[in-house]
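Pasting a structure below so you can have a look.
For this view, one protein chain was removed and the others were kept in their places.
Just so it is clear, A and B label the chains in written order, and each chain counts residues from 1 on its own.
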Amino acid sequence: MKSHAEIDFRTRLQDWLPKLVLAPSFAVTLLFVYGFIIFTVVLSFTGSKMLPLYTFVGLENYRKLWALEHWHTALVNIAIFASLYIVICTIVGLALAIFLDQKIRGEGVLRPIYLYPMALSFIVTGTAWKWFLDPGIGLERAMHLWGWESFSFTWIKDSNMAIYTIVIAAVWQTSGFVMAMFLAGLRGIDNEILKAAQIDGATSFQLYRRIVIPLLRPAFLSAFVILSHLAIKSYDLVIALTGGGPGRATELPATFMYSYTFTRNQMGIGASSAVMMLMAIAAIMIPYLYSELKEKA
Amino acid sequence: MMSAASQETAVSTGRIARTFIYLVLLLFSLYYLLPLYVMVVNSVKPLSEITGGNMMALPQTFTLEPWASAWSTAQIGVEPTGLKPYFINSILMVVPAVAISTILGALNGYVLTKWRFKYDGIVFGLLLFSCFIPFQIVLIPMAVVLGKLGIAGSVSGLVLVHVVYGIGFTTLYYRNYYAAFPTELVRAAMIDGAGFFRIFWRILLPVSGPITVVSVIWQFTNIWNDFLFGVSFGGTRQPMTVALNNLVQSSTGVKEYNVHFAGAILAALPTLLVYIVAGRYFVRGLMAGSVKG
Partner (left out) sequence: MRGFVAKALTAVAITALSAGMAKAADVEVLHWWTSGGEAAALNVLKEDLKSKGIGWVDMPVAGGGGEAAMTALRARVTAGNSPTAVQMLGFDITDWAQQGALGNLDAVATAEGWDNVIPTALQKFSKYDGHWIAAPVNVHSTNWIWISKDALDKAGGKAPENWDELVVVLDKMKANGITPLAHGGQPWQEATIFDGIVLSEGTDFYKQAFIDLDPAALGGEKMADAFNRLLKLRTYVDDNFSGRDWNLASAMVINGQGGMQIMGDWAKGEFLKAGKKPGVDFVCIRFPGTQGSVTFNSDQFAMFNVQGDDKQKAQAQMASSIESPKFQSAFNVVKGSVPARTDVPDTDFDDCGKKGIKDLAEANTKGTLFGSMAHGHAAPAAVKNAVYDVVTGAFNGKYKDGAEAAQALASAVAAAK
């Protein structure tokens, strides 16, 4: 009798244990992620200035936000930046991965060289990038000193082109990481499939286009999700490279949000821009998660 | 792409194609190395050579003075301490934060794949969203919560913050990794009467090496490089990034660029080392599961 109860208790504990283990993570996420998101949404309907205030102003902040020229600049910039960044990183990452996968001598040396930028924050590399892109001290000047007088590279000083320098540095930071993801995907492909195709007379080009790249679909998906959320979060990069300039030409939603919340003391507007960003992230993430989970289930 | 022509002339095109591949690979390594080159070269020049000269040029006078200065005598706050004392602050924050978030991630991944329950997919999805929240958004509410808990301005506060926003990533990694692990083995162990932790300890943990490397690298770099949380919640135990920022961003003083570059490399050394040493396992770890989905 006694032992029966004990067993009963133990099995019940075993039933509950997994959920108990998961519970703390779930609880802190509920509070620190969803609780804070709700807080931000509430804030976006208030007239908060320097610190949170709870005087509700309805949709006033959203009206102001969409009337701001800056916000429109930030949106145009994120569209340019995100699409270029995602596309270029994917192409560069895939190409490098395919090339590295050709039994290259020195792979052990090249791989960390491609990967290391991911290890550094822009607080560390910002100055170097800023100098490098600056025509007066960087690449342009070096080229002039080395005799190529007509060389010109003044993008960072040009309101219309500066956003592209941000892309260059951003691609520098993450394309190596994307390469690693594709490389992992390539190494995971069953060699037998490839051999069979080769016997059928497929050229290498066809091999990659028809068989390998479709097989990399999960890696593409992971890369897309990682890159798109990094693009929306991009902040340090802009601050380090251009400080949002020339003028306000390289403002992104993240820098916009920070500046209105923390330096302009217009927290309400900052919060409404944050809500917009969260909605954009959700719009990317939810379909992805949905398909991921459905596939697994 | 490489030998689009045909396979018959494999030898000659092969050679051309291979040369092309090597060329591209080398070109890209130049692109990746350039900023590091700029930093290293300028960190061993005297200041006069930097302000007057070519930033791409090798130093005419080689000096390690900037490194010594950045490490132990540069002005960070009111006292000229260099970056040295802040290093330990970073370590004290990074080590527990990485350890806790990795352990929790492993356990979560284990539960979500081997002890599935109703709506576990939704729970996972909810956990995952924490990876994507921009940190600037959570600053103020986080301050309120840390204040209520009484751990604002302390290392434990920072550890909590980093664990919270790291769980999403670590859970994702381990979940995808364990998903590929044969559930039959776990079932068999259960039938043999092994408990929850015993199965984890004996069966899953021993094969978790590769993904643990990925998780640790990822968490280590993210936490080590964090500035925003460090500056807001670090109090007087500011991490290395905040100190580096103080060194580099001094507002109305003379900028010693060589010292700045030396300091930047010093601050980045731990993460650089981690990537270089563990880089090969990183690809292996990614391969072992995280992107196979």
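Annotations
By our rule, contacts are C-beta pairs under 8 Å (C-beta built on N, C-alpha and C of every residue); 3 or more make two chains touch, one makes a residue touch a chain.
Treat the numbers as computed from the prediction; the structure is a model and nothing was measured.
Checked against the full complex, the candidates A:Ser83, A:Asn265 or A:Ser291 give a single residue touching the omitted chain, namely A:Asn265.
Between the chain not shown and the residues B:Leu146, B:Val186 or B:Met240, the one that touches is B:Leu146.
Of the options B:Ser43, B:Asn245 or B:Asn258, the residue whose C-beta touches the omitted chain is B:Asn245. For the chain missing from the display, the contacting residue among B:Phe200, B:Phe233, B:Phe261 or B:Tyr275 is B:Phe233, taking the whole complex into account.
Counting over the whole complex, chain A has residues 49-51, 64, 67, 70, 130, 134-136, 154, 156-157, 159, 242-243, 245-249, 259, 262-266 touching the chain that is not drawn.
Touch with the hidden chain on the side of chain B covers residues 51-52, 75-80, 88, 91-92, 139-140, 142-144, 146-147, 152-153, 231-233, 235-236, 238, 242, 245-255.
One rule holds for everything that comes next: only the chains that are shown with their structure count from here on.
In the complex of the two chains, the chain B residues touching chain A come out as 1-4, 6-7, 18, 21-22, 24-25, 28-29, 31-36, 38-39, 54-57, 104, 107-108, 111-112, 115, 117, 121-142, 145, 163-165, 167-168, 171, 179, 195-197, 221, 225, 227, 241, 244-245, 248, 257, 260-261, 264-265, 267-268, 271-272, 274-276, 279-280, 282-284, 286-287, 290-293. For chain A in complex with chain B, the residues that touch the partner chain are 14, 17-19, 21-22, 24-26, 28-37, 39-40, 51-52, 92, 95-96, 98-100, 102, 104, 108, 110-121, 123-125, 127-129, 131-132, 137-139, 141-142, 145, 172, 176, 180-181, 183-185, 187-188, 201, 203-205, 208, 218-219, 221-222, 229, 232-233, 235-236, 254, 257-258, 261-262, 267, 274, 277-278, 281-282, 285, 289, 292-293, 295-297.
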